[in-house]
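The other protein chains are all here in position, but one chain of the complex has been omitted.
Moving on to subunit A:
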Amino acid sequence: MSSQLQPEVHAAARPKPAKPLNRMKRSDWLWAYLMIAPTLLGLGLFYIWPVVQTIYLSFTKWGGFGKYKWTGVDNYVLLFQDPNLWIALKNTLIYTVLAVPASIAISILIAVLLNQKIKGISFYRTLYFLPVVTMAAAVAMVWRWLYNADYGLINYLLGTVGIQGPRWISDPDIALYAVIIVAVWSSIGYNMVIFLAGLQGIPRSYYEAAEIDGAGPVRMFFTITLPLLTPSIFFVSITSLIGAFQVFDLIYLMIGKLGNPAAESTQTVAYLFFTNGFESGNGGYAAAVAVVLLVLILIVTAIQMKMQKKWVHYD
């Protein structure tokens, strides 16, 4: 019975093949461009043009307040000799490699749990989504207090069971991981919603069929849920990866305080960009940092695009 249903679902889900493009009339093309023109203009003016300008500025040296002179590749030569760049790249990489998979794995798990019929489901969904609607500044402030090694709640609780808690946000060896925990915590809600939407697009009939065939919940998760969720996972991994490469706000707000011994071991590429561009007024140098970050993200995203054929199932 259920096996007969399958092709029908597929046929319904698949969109009708579009007309071949070359048969479209000229006026159709014109209208199409007219329709997307506002977006295209906005994109060009506010996204593409600044990129071009940033690349241009990366070849200049700033005097003050936008006065600059052309210095060729000087900024890049200096940048690649700057030990801070390598520290920042290393930190960004550690952050990305740990935060992104952890966030995705936990989000999927919670999404699957919240996709059940349990009492008060919307309450739990709201609970998990709450960090997303909270400002990063507020999140950082609260966690700063929780993490406070001398007077914070976390170390107090650890103390009651006889554990001497670490200096979460001022120990150079630990601070980055403390930030990663907060980053994962605050990103779960958003990713969870996307996975929930993905889960609800999976036809129930698959599970019914699997149940009749005698598959357990774990088997069903790995053979039905996970493969059919791959488009969502792909989307989330691309956006989170780009987000992780640009991480700045949490680190700036939780660590970036005058005289924090962990400041150097938590600086990321975006943080390096900020301190150079906005604190020491090296606009051109900061632009070079931004370009390096852009190239890095482009490479990683291109690799992901290439790899998707191997693991993303669109039907």
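Definition applied: contacts are C-beta pairs under 8 Å (C-beta built on N, C-alpha and C of every residue); 3 or more make two chains touch, one makes a residue touch a chain; residues count from 1.
The rule is short, and it goes like this: contacts and distances are computed from a predicted model.
Q: Just to verify: the chain that's not displayed, which of "Carbon-monoxide dehydrogenase small subunit", "Tetratricopeptide repeat protein", "ABC-type nitrate/sulfonate/bicarbonate transport system ATPase subunit" or "Sugar ABC transporter substrate-binding protein" does UniProt list as its protein name?
A: This omitted chain is identified in its UniProt record as "Sugar ABC transporter substrate-binding protein".
Q: Using the definition of touch stated at the top, determine which of A:28, A:208 or A:279 touches the missing chain.
A: Here the residue in touch with the unshown chain is A:279.
Q: Which residue from A:114, A:251 or A:293 sits in contact with the chain not drawn here?
A: Result: among the candidates, A:293 touches the missing chain.
Q: In the complete complex, which positions of subunit A touch the hidden chain?
A: The missing chain touches subunit A at positions 43, 46-48, 50-51, 53-54, 57, 63-68, 144, 147-151, 167, 169-172, 238-239, 242, 245-246, 257-264, 270, 273, 275, 277-283, 287, 290-291, 293-294, 297-298, 301, 305.
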